[in-house]
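Here the complex is missing one protein chain, while the rest keep their positions.
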Amino acid sequence: MEVRLEDLSKIFVGRKGEEVAAVDHMSFTIPDGKLVGLLGPSGCGKSTTLYMIAGLHKPTNGRIWFGDADVTNVPPENRGIGLVFHNYALYPHMTVRQNIMFPLLNVRPKLEKAEMENIAQEMANLVDIGRLLDRKPKELSGGQQQRVAIARALSKRPQVLLLDEPLSNLDARLRLQTREEIKRIQRETGITTIFVTHDQEEAMSISDEIVVMRKGVVQQIDEPQKVYDEPKNLFVAKFLGSPAINILDGEMIDGKVYVNGELFEKGFKSKGEFNFNDEGIFHIAVEQGYLGTLDQYNQAIQAIEGLDIKKIYGVVSANGYKKDLEDFDEAVGALRAAQKVNRPVKVAVRPEAFSLTKTESGIIHIDVLFIEHIGRDISVVGTVSGMKTKVRIIIPSEYRQEVKDSKISFFARRFFIFETSGERIK
Amino acid sequence: MAEHELYFADEKALRSYKVRKVIRNVLSYGFLTIFAIFMLIPFWFMIMTSLKSEIAYQNEQIAGILRLIPDRVVWDNYASIFGTSGNFGQYFLNTFIVATLSTAFTVVTTVFASFAFARLDFKGKDFIFTILLATMMVPGEMMLITNYQTAMSLGWKDTYQALILVHGVSVFYIFYLRQTFQQIPNELYLAAKVDGYGEFNYLFKVMLPIGSPTIVTIIILGVMGAWNAFIWPNLVASGTNPVFGNSMRLVSNGLMSLFTSEFSSRDTVKIAGSVVVTLPLFIFFLIFRKYIMRGVSRSGIKG
Partner (left out) sequence: MNQIKHLFKRDKAVVEAAGTPEVAKTVDFTRGPLKIKQARFNLPIWAKAWISLIPAMIFLLAFMIYPIINTTIISFMENFAWQRGAGSFAFSNFFQQLENSLNPDLLTPVTAPKISLKNYISVFTDRDFQNSVVNTVILVLVSVPLTIGISLVLAVLLNSIKKLQGLYQTIFFLPYVTNSIALGMVFNVMFSASDGGLMNQFLSIFGLDPRAWIYAAQGATKFTMGVAITVSTVWNGLAFKILVFMSGLASIDKQYYDAARIDGTPRGRIFAKITVPLLSPQILYITITSFIGAFKAYSGIIAIFGQGATNYGGGAGKAWMTIVGYIYNFRDLKLPYAAAGSVILLLLILLITLVQFQVSKRRVHY
């Protein structure tokens, strides 16, 4: 069952009367049968979103659709969802079997006892606790308890399965195992599954799609690898990846990027020669298919000067051009990149994106602080010469002979350039 | 105190530690034993005295030698208690009836009230609860007189209702059970909600089973309270029941009347009465010892 959120907002009123928007005008669609992770730091509204999908929180604005039906005002028990709580919420006074059968007692027309037990056994087998049905929750390990919670959520054959931080209560080794299990269960049942997590590794490893959230706003939605490789803004780049991405202060002067006074990026390749003048923009706009009349073009100019993407989109789409926002972003990004205004920027490089072989751009000189051998890789921690910023670089162990000096030059094979406000330039 | 392996500088230090430890143990056990004996003496006295014949007892008194164990065990005293002029069988029955019915009444009202305070949200909830908490401070004597008048005007003198209903609801139990209910994680409620369980359904299927230790404690304390009650039953139910025609006294009151009855000068009979009144609760205690002690200490923890 496809789940669609339409302009969803949830506003909480604090003790002193101030309003906090936990979820802010969120719209996205979760395709049928996929495993989707809502990822973000605490307080970003992911759990609130999940609970609104479940029906336990009432949205302040907006609507929720299950397929073609509007479920915004439908109570949770009638939505056909299964919810696995963060702390599992197993009834301590019932056996595992009774826990799993608990939702079935409310099914109408009434099920036979034998039938309910049958279902319970099937579900238990599905999650691999078939032999533990007569135990009580406190006799089970954390991982087993969680499986019971999943079995219970699935017992009434929901169309959407929701999981709230399913792995955060488990120890590290169990986490690996369990997330595979979740993926397996989702594959076998084909249920649309949405889970919430703050652990990016978790989200990346099993999701078909990730929704990155921050302060109630969606930052990026895409397949995990794509979000990792092409982060839309600084926040997403920082949030994904472990060890964390390295962020360096740089400067854009005349379209070239300098780090610590040294040329980092020679110049941007873009879809043609750009001068930051009217005609150039006009060409791009027409080329990308966004503009028609001169009026619209003028409006777009004004918007582009301030580089307010949303405004441009508003102007353009109001005229019936229905290109996706992402394509538009790309175009304006290229514009941005071409913009020859001198300003400070943030240069972001993933630790594993460095190499010792010379490349055309992306040179960084490092004063080595220490070197950690972590088995298959070497981790070099140092500061950029002349700056205080610490950088962590990971290279394969084969190169250990070449990192003996106290000053080494590395080359960034792949990097991102962001505005200081976070938007992606390149 | 955690016991670890201890290391000492030399032989002498080890010895002095051992000596000090022995002294400490002797003093501790000694002090404890003295008070244990202090606690046990009245019980011992009760049982022994109740088994002595009145004559033997009087002789001892005059002679100034108290026997720790009776020369001859007699059961006359108990016969007197349960005999015609001693109505103790009836008193026991009354107390039993009142204890069971009032405890049942208490449990039902307490469960529902605690449920409302712990799980439901309604206007004025905090306000009402605070007022109830405040009344816990008020001594029972303030309400005594008015309740007496109220009971009179309701025609409840010397009835079972007066003993069961008037003190049936206790704010302390509501507070205690509410606390237990509040410790049930909210997620259980939400999980049940998602599965289609409404509030009352949740109360019966989840909250009650989980909260059953507390309810057991309330039952135990309730039974004990009913057994030991004196002031109110004495006030309201010292006569004969208008409907059933039996004496309405409870055991405490009955015991008190021994003092002023024909047995007032016969110490052994009076003591036998005390034994008879104390014994049931004693046995009750020995059976439910764990529950009672755990419940009492838990209810006292949260200052």
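The first chain written gets the first letter, and so on, giving A and B; residue counts start at 1 in each chain.
Quick note on the criterion: a residue touches a chain if its C-beta (ideal position, glycine included) is under 8 Å from a C-beta of that chain, and two chains touch if they have at least 3 such contacts.
From a predicted model like this one, the values you see are computed outputs, not experimental measurements.
Within subunit B, the residues in touch with the undisplayed chain are 1-2, 4, 25, 28-29, 31-32, 35-36, 38-43, 45-46, 49, 60-66, 108-110, 112-113, 115-117, 120-123, 125, 128, 131-132, 135, 137-150, 152-153, 165-169, 171, 174, 195-196, 198-200, 224, 227-228, 230-231, 234-235, 251-252, 255-256, 258-260, 264, 267, 270-271, 273-274, 277-278, 281-282, 284-285, 289, 292-293, 296-298, 300-301, 303.
The rule is short, and it goes like this: only the chains that are shown with their structure count from here on.
Of all the residues in subunit A, the ones that touch subunit B in their complex are 54-56, 76-77, 81-83, 85-89, 91-94, 102-103, 106, 152, 156. Contacts from subunit B toward subunit A in the complex involve residues 185, 187-188, 190-197, 206, 209-210.
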